[in-house]
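Working notes, beginning with the structure itself.
Note that one protein chain is taken out, while the other chains of the complex remain in position.
Note that the chains are named A, B and C in the order they appear, and that numbering of residues resets to 1 at the start of each chain.
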Amino acid sequence: MKQSLFEIMENTPLTRDVYRMKLRGDTGDITRPGQFVNIRIAGLYLRRPVSVCDVEGDILTLIYKAVGEGTRKMSGMTAGETLDLLTGLGNGYDLSRAGDAPLLLGGGVGVPPLYLLAKELIRAGKTPRVILGFNTESEVFYENEFRALGCDVMVTTVDGTYGTKGFVTGTINDKPYTFFYTCGPEPMLKAVYKTSKTSGQMSFERRMGCGFGACMGCSCKTITGSKRICREGPVMDKEDILWED
Amino acid sequence: MKQSLFEIMENTPLTRDVYRMKLRGDTGDITRPGQFVNIRIAGLYLRRPVSVCDVEGDILTLIYKAVGEGTRKMSGMTAGETLDLLTGLGNGYDLSRAGDAPLLLGGGVGVPPLYLLAKELIRAGKTPRVILGFNTESEVFYENEFRALGCDVMVTTVDGTYGTKGFVTGTINDKPYTFFYTCGPEPMLKAVYKTSKTSGQMSFERRMGCGFGACMGCSCKTITGSKRICREGPVMDKEDILWED
Amino acid sequence: MGRLSVDLCGIGLDNPIIPASGTFGYGYEFAELYDINMLGTFSFKGTTREPRFGNAQPRIAETPGGMLNAVGLQNPGVQQVISHELPLLKKCFHKPVMANVSGFSIDEYTDVCAMLDKEEQVGWLEVNISCPNVHGGGMSFGTDPAQAAEVTKAVKAVTTKPVIMKLSPNVTDIVSIAKACEDAGADGISLINTLLCMRIDLKKRAPLLANGTGGLSGSAIFPLAIRMVYQVAKNVKIPVIGLGGISSAENVLEMMMAGAACVEIGAANLTDPFICRDIIRDLPAVMDKYSIQNIKDITGGALK
Partner (left out) sequence: MGRLSVDLCGIGLDNPIIPASGTFGYGYEFAELYDINMLGTFSFKGTTREPRFGNAQPRIAETPGGMLNAVGLQNPGVQQVISHELPLLKKCFHKPVMANVSGFSIDEYTDVCAMLDKEEQVGWLEVNISCPNVHGGGMSFGTDPAQAAEVTKAVKAVTTKPVIMKLSPNVTDIVSIAKACEDAGADGISLINTLLCMRIDLKKRAPLLANGTGGLSGSAIFPLAIRMVYQVAKNVKIPVIGLGGISSAENVLEMMMAGAACVEIGAANLTDPFICRDIIRDLPAVMDKYSIQNIKDITGGALK
């Protein structure tokens, strides 16, 4: 983990309330796709956790949805401003388990961390199949970016206004896969857990006090005992998950 | 009183820790020298009161010393940023009592409100004598600005490194005057109160909750009863003052 | 009856927004800024039997997310309030007003309440019991259920107007105080008053406020107020007025969901004199966002 200042290079809307922010800074501690950063925002007490979407040299890409006070403040920031980030947080996805035909399932703002994952899988010589789920056409983002990487991309929308109508789980078993990686809202993770036919890894969200293991704010129960989402997570093995309700 | 946004046009140091800030905005409620504005500063709960140093059309000039969190934050602001101001606060000096030979006595950051006062007195055909007191040479500011207005200016420094050595009260009775106006730290006001030979008006500072008469945070006892420094003040008649210790 | 209307002890309010005592004077300063008749009502400056200058200077200090005050109940005394302030108030405000009463003995409370009871424009008496009881050992009336009940009973005996007991948060068990007031006949409860705090002047190595301690108000105390309103609303049947750190329409909804029938807004008026006007303006859109048709329906929505 590192604490350092990043300079905003770009902050542009991808949809009505989803933004992409590119920052320049010390990315040295970011070692795996699926890790996250924790962002200090002036006027707010707690930092805000956001997944790493991409890293290229000293350029870090984040994609976030403006949902509350913190992310709304972020959406108003402009190039040249600096942000205090904790980087290198969380375990990240384990690429070694991908097998030959990995499947990536992203829902809404669960899509971003899969981008760096896809990139690394392709670098490792695999062609991931990617299913991106959104509510409606106007919310779709990053389809082309995944395609440009060379992935086999499919988009689903709940209302059918774009791509295939339905949830990502509707088409999950259309083609065979060796392992799955997913990130998205918890109901989607549950559905993937139930429908998936292989082992896999899922990334979770929790309200966080620190983001680096000090406060026990983010603990969850798993098959192998209590784990901190910020440290032993956010990525959990399918086999380890204990749904609490 | 008005609440409105002002745009910073300029924010430059006059000495090591005294800054002049020029702002553009709705100055319509500023009617008298000696009034003040109350400034909202992001991250701080209470506004910060600062005297009006000058108004020309929609340009407001403030001079402030960086002493604590709020004024330090102000000193880091740059042209183009906006500030939320309450304007038109306080009673201001009463020009009608000046007589033919008004005397202006300013100490440190008590100097700024006297500038607009001097300007208005000159506009009314009078030539004020002005004594500006500072601790030491490096803290002196606005001597030339007062001279440029056409005032008869004298500077005193406590350590004698510039102008006349001593306090403003050391030279107060060197020439005759019809009325005095003063602003500065409370020990100076007390000294002026004791040494002065005519009637006069003095401007006070108090920690303020609101700055516009709502909280009773700034009350002081006077000969004619309790008064709010922010509303019935900050300018008080010499005859009305009751020193509390 | 609009979407914002609520009821407080049988008197209808156009909306639940009430500037809090001590932060809105007698209304006429704010009437220069906007038409204060848009408010639900307001609670005027705490009134005592004799005129009080209040505490020595300084009386105000800044804290993270809030402010301390040790004004010390400066007010011109009940006679002057009736003869001088209420006539001025009447000129700019045409609704029932809330009279905030303080006292240092039971007698003082009853004397002041009896006099304000005769004033037609006074709709409610809000009885602030956070002052120390000078005849009862100096402990605040509001920190002991028995004393709180005694004030309530005494005041109820001298007025026919609804009596709202205003509670202090500086207690171990807020529910026991609220219940004691309810059992003694209170028509409503308002809470919270300020939280007793202190700042120290590093240069002087002494408390910053001349009084030593002061009361904390502002955003910092909002979550404390929510907890106490929630606990009290769960345990009493009379209406609760929620206050403490409210500064937005969202805060108003949160306080009402915690159990408040309406809300008061204090320190926020001091840093943003138009805050009550703006909150009233913002409420309908924020209610739409959370699918709230009539605001009165959400009172206590979060109580389980």
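The rule we apply is simple: contacts are C-beta pairs under 8 Å (C-beta built on N, C-alpha and C of every residue); 3 or more make two chains touch, one makes a residue touch a chain.
These numbers come from a predicted model, not from an experiment.
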Which displayed chains make contact with the chain that has been left out? A, C
Considering the whole complex, which of C:V171, C:I241, C:I280 or C:I295 touches the chain not shown? C:V171
Just one of C:D14, C:D117, C:E250 or C:D278 touches the chain that is missing; which is it? C:E250
Where the unshown chain meets chain C, residue by residue: 61, 63-66, 68, 143, 170-173, 195-200, 202-203, 205-207, 213, 216, 219-224, 226-227, 230, 245, 250, 253-254, 257-258, 290, 298, 301-302, 304
For chain A, which residues touch the unseen chain? 1, 3, 40, 44-47, 86, 206-210, 212-221, 226, 244
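Please note the rule applied: only the chains that are shown with their structure count from here on.
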Farthest from chain C by Cα centre, which chain is it? Let me know. A
CA centroids of chain A and chain B: separation to the nearest Å works out as 56
Per the C-alpha means, the centres of chain A and chain C lie apart by a whole-Å value of 47
For chain C, give me the residues that contact two or more of the other chains. none
Residues of chain A that touch at least two other chains are none
